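All protein chains but one are shown at their positions in the complex.
Chain naming follows the written order as A and B, and within any one chain the residues start at number 1.
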Amino acid sequence: MRVLFEEIRFRTARKRELVDLTEEVRSIVGRWNVRDGILLVFAPHATASLVLNENEEGLVKDILELFERLIPEGAGYAHDRIDDNAHAHLRSSIAKPFVLIPVREGELVLGTWQRIFFIEHDGPRYERRVVVEYVGT
Amino acid sequence: MRVLFEEIRFRTARKRELVDLTEEVRSIVGRWNVRDGILLVFAPHATASLVLNENEEGLVKDILELFERLIPEGAGYAHDRIDDNAHAHLRSSIAKPFVLIPVREGELVLGTWQRIFFIEHDGPRYERRVVVEYVGT
Partner (left out) sequence: MRVLFEEIRFRTARKRELVDLTEEVRSIVGRWNVRDGILLVFAPHATASLVLNENEEGLVKDILELFERLIPEGAGYAHDRIDDNAHAHLRSSIAKPFVLIPVREGELVLGTWQRIFFIEHDGPRYERRVVVEYVGT
């Protein structure tokens, strides 16, 4: 049994944005030379989410606007009395900070249109981290 | 350590619907004759979700209506300029395409009212797939 970790570190440039981590995650899994298992992609942050979906410019815009519409910034939140990012915490509570992906014969089992996105809800940030963890053979 | 896979393939009949996969998943796990581990039920699709909840006719209707109310179809999404299913991608981004379930002494650890649902957000589809993966003893 193998349990493997790697951490991706990156900065975010905008207040809110989607960062496509698919190729970096795929390349980590490739270097590990694993067989069958599961992959946990986890953001140790309370103001970010991880999502699997299509990397299409219009859809990326739609996803950001959906969060803004459902959970608007500055809508009288109690947490904003001590900070200014309640909306970001709430977005991360609903769209959680992790995804799981099967790994089979060394390959991520992703659908044609599934990409691994980190969603920055409270940027820009000098350093964001994503833990990539594998459990399997 | 055992890592086991099986894929469920099925067609969906309606534009949006819930498909209860519980018995099929339970029967797969039964055939595997496993002991203790975790089960990942994963849809390799960007316009579907997996959810654990009660299979009651009224609630099934409520779940579909909730998605329609929170993320209505055709509400001016940018992605709809190149396709017509932005709402389905957005619903899958919020209600993710996987669930995890503990397996203990060969049995799924599910609450009395928890059933495993595949949610079709963009049907009907000739073929939908769900990967059932086990990691454990």
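The rule is simple: a contact is a pair of C-beta atoms (placed from the backbone, for glycine too) under 8 Å apart; a residue touches a chain by one contact, two chains touch by 3 or more.
Just so it is clear, the model here is predicted, and its values are computed rather than measured.
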{"item": "Residues belonging to subunit B that touch the chain removed from view", "value": "1, 35-38, 51-54, 56-59, 61-63, 66, 70, 94-96, 99-102, 104, 109-111, 113-114, 135-137"}
{"item": "Chain not shown, touching residues in subunit A", "value": "1, 3, 5, 38, 40, 42-47, 70-71, 77-82, 86, 89-90, 92-94, 96-98, 100, 131, 133, 135"}
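In the analysis below, only the chains that are shown with their structure count from here on.
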{"item": "Subunit A and subunit B: spacing of chain centres that average the CA atoms, whole Å", "value": "20"}
